[in-house]
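Note that one protein chain is taken out, while the other chains of the complex remain in position.
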Amino acid sequence: MTAVDMQNVIKKYGSTVALDSLTLSIPEGQITGVLGPNGAGKSTFFKTLVGLTRPNQGDITVLGQKPSWKVNRQVAYLADQCRWYEYHTVREAVEYGHAVFPDFNMDKAQELVLSLGLANDASVGSLSKGQKARLQLILCLARDVQLLLLDEPFSGIDMVSREKIIEGIIQTFSNNKQTIIISTHEIHQAESLFDQVIFMDQGRVIMAGEVETLRQERGSIENIYRGLFQ
Amino acid sequence: MTRFWALIDNSGKFNKDHNYTANLRWQLFNTLLVLLTSVGFSYSLGPFSLLAFVPVFLLFAAFISASSQISREWREQTISWWLTVPCSRSELLASKLLGALIRLTKIAGISIVATALIALGWILVKPDIWTMPAISVAALMASKLYILTIIVLPLAMALGMFFAVLMRSRFKFFAPFIIAFVGAAFGAGANYLLPILGKTEVDTQLTLISQIPVFNLSLTAIVLRVGLMLVIAAVILALSSYLLAEQTEV
Partner (left out) sequence: MEVIDVAGIRFALDLSQPLWEQVLHQIRGAVARGELRAGEKIPSLRELAGQLRINPNTVMRAYQELERDGLTETRRGQGTFITASQPKITEIKISLAREAVQELIHAMNNLGVDKKAALTLLEEAVWQ
């Protein structure tokens, strides 16, 4: 069963082609990494999955349906460079998540707040960049959803926060229910998380495959990336 | 807390937004209000009619309040969180409207109370102008103006919401035309509404207040007009939901 299916998806912003007849398939129950240079179309790819952007052409299937707010009941999405409401406290943010997202697991959320080292009474505005990233990740991971989309969750984040985020993902990943898609530039730190990997450039898939098989054939994912994009 | 209420509550939060520049706008609005009130009540009854601008300002404030509730999601980069809440776009927009209403009520409440207190002060200071008949006429006029404002409020807020969504949709270049159209429609609608205010005989002693509003419509006629306002607001909400769902991108 595939979690995400794309057939010849084209997305243009004016004259810029963000997705160039993109065709791919992401299996469920696994963690898939989407790697590629800036401008490869990774963020646009994520946005089309949650319906924030509509393609000009092509078919997109998410969990067996077309992207819509109804499918988003089963999708948790962490956008690139997005912020949380600064006037919330950590506790209020979690309560808001609980009220607004179905399947939000309050116990899991509170566990994650503790294990990721956040203080319940701190206001979001006073948190560091890394702590804000951890909070937003908690709001995704605490949801019992089938599909988790993380667009550059490590971007600009300090090393400790990155490690905690990785630990959080491993802690909550449930391989018989969940599919995770992560895009990142921190390949060295994140590649041990991936079951599958997709390399994108200029809106197309240039290589994809099972990570352990690729390791056997070609070495580390980081080296493969270097080989492709240098 | 249900989802809908949580969404409203998130919009209604006002006091904690200390960085938000809208606070500046509200301060400006309140200052203007105080000035106008003082002018209106301090000299003669002539400038008193300036007070009619107060409810008009409230309508503008309603428009801006509703519009900024929505545009701030884009501005503060929380938009992808807001738009991926798994509920219909109508629910999202309706919650913003109600949140704006709560915010507006808090602000308007403070403004109106402040106006009343200042008015009271000036009334006590100038008993030569403010005789009992004059006060009762003023109170009548003020209350009718505020009632009219409240009737038109849903429409003003719906238009503010529509404007905010329009400016983020792919039709944003049509905004000037749409606003001109809406302005014309509003003008026509005002004609429909104005009979609520009506005109009446004037007490010869208060010739400076030449147009004292009196309701010369039956209660059912008023209810009809209020109902129509709400229906139009609902239609605008539906149109905005469509725009947000199909014609907007992040």
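For this structure, a couple of remarks:
For clarity, chains are labelled A and B in written order, and residue numbers in each chain start from 1.
In this text, a residue touches a chain if its C-beta (ideal position, glycine included) is under 8 Å from a C-beta of that chain, and two chains touch if they have at least 3 such contacts.
Owing to the predicted nature of the structure, the values given are computational and were not obtained by experimental measurement.
Although it is left out of the displayed model, the omitted chain contacts the following shown chains in the full complex: A. Of the candidate positions A:49, A:166 or A:200, contact with the hidden chain is made by A:166.
Within the whole complex, the absent chain has one touching residue among A:5, A:80 or A:195, and that is A:195.
Where chain A meets the missing chain, the touching residues are 30-31, 163, 166-167, 170-171, 173, 175, 188, 191-195, 212-213, 215-216, 219-223.
What we mean here is this: only the chains that are shown with their structure count from here on.
Between the Cα centres of chain A and chain B there is a gap of 42 Å. Across the complex, chain A meets chain B through its residues 47, 50-54, 69-70, 72-73, 75, 77, 79, 81-87, 95-96, 99-102, 125. The touching residues of chain B, when paired with chain A in their complex, are 1-3, 5-7, 10, 13, 16-17, 19, 76-81, 83-89, 246, 249-250.
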